[in-house]
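Dumping the structure here so I can ask a few things about it.
Missing here: one protein chain of the complex. Every other protein chain is in place.
A, B and C label the chains in the order they appear, each numbered from 1.
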Amino acid sequence: MSLSVDLSVQVGPSRLKNPVVAASGTFGFGREAQAFMDLKRLGGISAKAVTVEPRLGNLPPRTAETASGLLNSVGLQNPGLQHYLAHELPFMQSAGFFIVQNIAGDTVEDYVQLAEALDQTAVQVIELNLSCPNVKHGLSFGAKPPLIREVTAAVRKVTTKPLWVKLTPNVTSIAEAAQAAREGGADAVSLINTLLGLAIDWRSRRPILHNNTGGLSGPAVKPVALRMVNEVYRTVDLPIVGMGGIMTAEDVLEFMLAGASCVQVGTANLLHPQAMPQIIRDLERLCQEQGIARLSQLVGQLQLW
Amino acid sequence: MSLSVDLSVQVGPSRLKNPVVAASGTFGFGREAQAFMDLKRLGGISAKAVTVEPRLGNLPPRTAETASGLLNSVGLQNPGLQHYLAHELPFMQSAGFFIVQNIAGDTVEDYVQLAEALDQTAVQVIELNLSCPNVKHGLSFGAKPPLIREVTAAVRKVTTKPLWVKLTPNVTSIAEAAQAAREGGADAVSLINTLLGLAIDWRSRRPILHNNTGGLSGPAVKPVALRMVNEVYRTVDLPIVGMGGIMTAEDVLEFMLAGASCVQVGTANLLHPQAMPQIIRDLERLCQEQGIARLSQLVGQLQLW
Amino acid sequence: MTQVNQSQLRPDGAGLNQATGSGPLKATSGQLEYAAEVVSCHQLNAGTYWLQIYCPAVALSCQPGQFVNLSCSQFLRRPFGVAQVDRAAGIIAIGIQLKGQGSADLAASRPGRALSVLGPLGQGFTLPQPGTEQLSSGSGQPPLLLAAGGGSGLFPLLFALHEARLQGCRTAAVLGFRSRDRVVLADSFRAVCSDGLTLATDDGSLGVRGTVATALAQLELLPGEPEGQNVARAGQAVTVIACGPKPMLAAAASWSRSRQYPCQVSLEERMACGFGLCRTCACQITREGRTEMLRVCYEGPVFNAEEVFPE
Partner (left out) sequence: MTQVNQSQLRPDGAGLNQATGSGPLKATSGQLEYAAEVVSCHQLNAGTYWLQIYCPAVALSCQPGQFVNLSCSQFLRRPFGVAQVDRAAGIIAIGIQLKGQGSADLAASRPGRALSVLGPLGQGFTLPQPGTEQLSSGSGQPPLLLAAGGGSGLFPLLFALHEARLQGCRTAAVLGFRSRDRVVLADSFRAVCSDGLTLATDDGSLGVRGTVATALAQLELLPGEPEGQNVARAGQAVTVIACGPKPMLAAAASWSRSRQYPCQVSLEERMACGFGLCRTCACQITREGRTEMLRVCYEGPVFNAEEVFPE
């Protein structure tokens, strides 16, 4: 009766045991979660963005609740490359999960330096965060296709690691952005980072976030994310790492049908510590119920009207 | 004790008795709502988009529920200009509310023809819908600043009516779009139309909407709308008609603080028939509680950190 | 299979609005949204619930075939056809088939739960008028209302049959289910059908084996009707109303057409508002040879069958 289900997926050159990867910035380096979860059961972890120098991030408040979503303006707080290499990466390696390392910079040189430093490490995928809305130059990279192409190509030269290029949804054409990443040599695009938003406290007449604006994530953005994933799937020949508002296994199926080879789960982790293990269990159950022997069969199977 | 409160607002050349205008496409021409509401109490009604020829709109399903939002793909169903002039406009005129007429077209000529036809009528404001995501060429106008400038300027030539140019949020720079509208001669920009989204029925493996994609509205989009309103307020010298997810009087205050001279209420009408009258009453109460004698004082008073 | 307690409906119909047949009216009270309260909610079978709501204004003016749009845990309201009305007690009842989160939330209601109700919404069924049609048919027999339903479509038919019966029509129904254990409200329907209730099950575990269409085709041959003779004896007026899945509506429409019975079908469509504002609930209707997109929530949900299924 109980069909054996293959949850593994292929994302460009990488094979993941299941499609559920923790989204960067919502899972640290995995340290905190190991207390309540077996990290090895995850498809992988996209670890918190690392920059060349340590960053303290933005002043608080750094989060605001919105309808079915949240704004954040953490501002890439991280201990910097040296500390990362000395302390975080060894931990991650010993924990034994599939490591996607998100990297962020202000210049092309920053990205190159970070990728070079990661090239000979245990990191399995480098994810170029070209889209953080909470730092000065964050959006400028991701919003301009020529820059996306340039930085991707520059990083491509210094590492043979699979490259996922994470794009901002705050653009007129996500397909053009993805196409630029492809031309630069990306192995996949990660879609979507957060939508730029503002929340206001009308009593104090101030933005709630100290950074004024922040990035919107959570179920509120899911329809936009699904649309962008499908738009890129239909127009650009490149694997997609889908994300934006995934809370359940059904959401994962929707992203895969739209064209995602694997997904990332972000905000859900913050509300439900067991979100990802639960999603993985439910994926297996759903596949059994629906008679889907290989989950990866679903990728891109959305039938448009 | 009870402070007399002035809710009236100025939007470019127009004076509205209060800032609460029904959003186009969510209130028809006001006919249906007159059964349960005194239309004259509203700040105004932005009537359903009119096109030169009648349009049947898209096939159903035309709506999908999302987290704190909804997708629609009505596709500009309307009886066409002639029928509008003969039947809808006379009704609206007799009902006596402030009429904003939303117009949509496939070409610059369409917009010009519509504006010319409305120029000598009782319509108080013409709202150029450059941003409908549910028709073939809808987005293309609103996504390209030079086209926004061109169509606005062309319409500006044929009418002296106040022009509100309604922009799509599906762009990299809403400020550039608003600046183009300003250069074309707009009296205000209406921000925001819907975000392009997709909802999927994972069982049938089909989009829920027959049109595949649709426009996202409701509280889910409010943070994006507030951000865009404030971005335009800070960078472009043009009155703003703010909208996107407004459900309460507090939401109206937030939009006005962010820089909106008046607002439109859309999705809220669909959930709560009394949404707008209630918002207007609550605005008066809030102003009294807060000692705000003139609501319009609040416009743009957001204090950034 | 649980029988709905009909005790709250006064069998003499006293206190009921007798003007049902005059065609549904728009609510003109100036109000549309009511703060209401759950009276009771109980399970009819696996996946089906019966929800009673105290909402006097809607109970008073609601016509068969109209619906309400109910607040629930989800962003949008959920539309449900009114299945029973107790005007004296101010109570309406709806049948709920579990589908997703909204119906599950409503089905889990406990007594006292506050609900916001929009209603009564839409245009309901036009029921036959015993007075006039009886005269015109000249047969001396009251006209017959034949209801065909399946799935969640059977609930509003209960209200329609009940009203028609109160007004002196003869009534009959053909209801389809997947299997015997999915049958609901059979006794309630039996109580309002003067001229017989026919059940059909896909697997034949009860009544006719097959769909509503199968049962309709066999209707003449059913026990209680002399073989070869129609439920409507020669020359008598029959009105068909149908509510349920689209293929079933199409079958009822074609069955009616071939017998020249007027047929009304009640449609479902995804809707945002439910009261005419947004046009998201559009359906294709053919009138005078032209296709129009009309609103299920406003011009419908009940349409003449030939407008929905033109030849």
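Annotations
In the analysis below, a residue touches a chain if its C-beta (ideal position, glycine included) is under 8 Å from a C-beta of that chain, and two chains touch if they have at least 3 such contacts.
Quantities reported herein were computed from a predicted structural model and do not represent experimental measurements.
Note that the undisplayed chain, when the full complex is considered, contacts A. Which of A:R62, A:R149, A:R182 or A:R227 touches the hidden chain is settled by the complete complex: it is A:R62.
For the options A:R41, A:K144, A:R205 or A:H272, the residue in contact with the chain missing from this view is A:H272. Considering the whole complex, the residue from A:S14, A:N72 or A:N230 that touches the absent chain is A:N72. Seen across the whole complex, the unshown chain contacts chain A at 25-28, 32-33, 35-36, 48, 56-57, 59-70, 72, 74, 77, 208, 218, 267, 269-274.
By definition in this document, only the chains that are shown with their structure count from here on.
Separation of chain A from chain B in touch steps, taking the shortest path, is 1.
Using the average of C-alpha coordinates as each chain's centre, C ends up farthest from chain B. The central chain of the assembly on a C-alpha centroid basis is B.
A separation of 34 Å divides the Cα centre of chain A from that of chain B.
Work out the mean CA point of chain A and of chain C, and you get 49 Å between them.
Separating the centre of chain B from that of chain C, both taken as means of CA atoms, is a distance of 38 Å. Residue positions of chain C touching 2 or more other chains: there are none.
Of all residues in chain B, those that touch two or more other chains are 59, 64, 66-69, 218.
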